[in-house]
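With one protein chain withheld, the remaining protein chains of the complex are depicted in position.
Here is chain A:
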Amino acid sequence: MSGLRVIVGCKRVIDYAVKIRVKPDKLGVVTDGVKHSMNPFDEIAVEEAVRMKEKKLASEIIAVSCGPTQCQETLRTAMAMGADKSIHVEVDAATYENLQPLHVAKILAKVAQDEKADIVFTGKQAIDDDCNQTGQMVAALLDWPQATFASKVEKANGDLTVTREIDGGLETIKVKLPAVLTADLRLNEPRYATLPNIMKAKKKPMAKKKPADYGVDVAPRQSILKVEDPPVRQAGSKLDSVETLVGKLKDAGLVPS
C-alpha cells in the first residue's frame, strides 16, 4: 500500500453563506458577482487526501474541476491545502449550466484511468444541485467498489476500512483498492489555506484540458424549464379557543366537517 494516487473532484459552487436569488427570467439563480467557493464536501475530501499524504498513505493528490475559467481558483485552493497538481477541464459557462453528474463522472473516470489513480475522492454531493450521484456513477463506470458518506477512513492491510453514515447509524465496511470514496460532513474539519501555501500553490502545475480530450460529450441532455423561490411564508394568527381552531381547520377543508 505504498503511495496511493488520489484524484479529488472539486466543484465550484455558490458559497454556502450567500443568500440565493432567482434570476428574473426564472431559468436559474443569480451567479454574477456572487461569492463562489469549493463545495464544502469536496473541501472535506481534499483535507482527507492531504491527511492521508501526511500519514504517508498517499503519494500524490491530483485535484480535478470541470467548468469555466473561474474553476482555476477552486483548484488553487485545493493546491494551497496540499494537492500536488490539478487538472482544469474547461467547459464554457453556457454548457456548464446544464452539466450533469453523468458528464462529470465520465470525465473523472477517464482521468482516473489516465492518471492510474487508486482512489477517486469526491464530496458526497454538491450544495447547489444536491444530486449525490457523481461518486456512485464513477464507481459504476470504472467497475470499482464505492464507500460513500464516509465519516472515517482507515487503512487495513492493503484495503481500506471505511465507516459510513447511514440512516440507521454507522456502517463499517472493508473496501478493496482501487475504490471511490465520497466524503460526509463529519469526516474531518478542513484546514484553512495559509498565505505561504497560497503562494506555493501558484507554482504547482495545472493542466488545462477539454472534455473532448477524454472522449466525453458534454452536450446537454436536459433543459431547465423553471426555477422558482419557495412560496413566501404566510403570517400565522393567534386563536383564542380550541373551538375556533377546529372551526378554521374545517373551513380550510383540513378535517372532515
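In this section, contacts are C-beta pairs under 8 Å (C-beta built on N, C-alpha and C of every residue); 3 or more make two chains touch, one makes a residue touch a chain; residues count from 1.
Note that contacts and distances are computed from a predicted model.
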Per UniProt, what's the omitted chain called: "ribulose-phosphate 3-epimerase", "Large ribosomal subunit protein mL54", "Probable D-lactate dehydrogenase, mitochondrial" or "S1 motif domain-containing protein"? "Probable D-lactate dehydrogenase, mitochondrial"
Of A:L141, A:L177 or A:A193, the one touching the omitted chain in the full complex: A:A193
Omitted-chain contact residue, chosen from A:K35, A:K116 or A:R233: A:K35
Which one touches the absent chain: A:I7, A:I62 or A:A80? A:A80
Just the residue numbers, please: which parts of chain A touch the chain that's not shown? 15, 17, 35, 37, 73, 77, 80, 188-189, 191-198
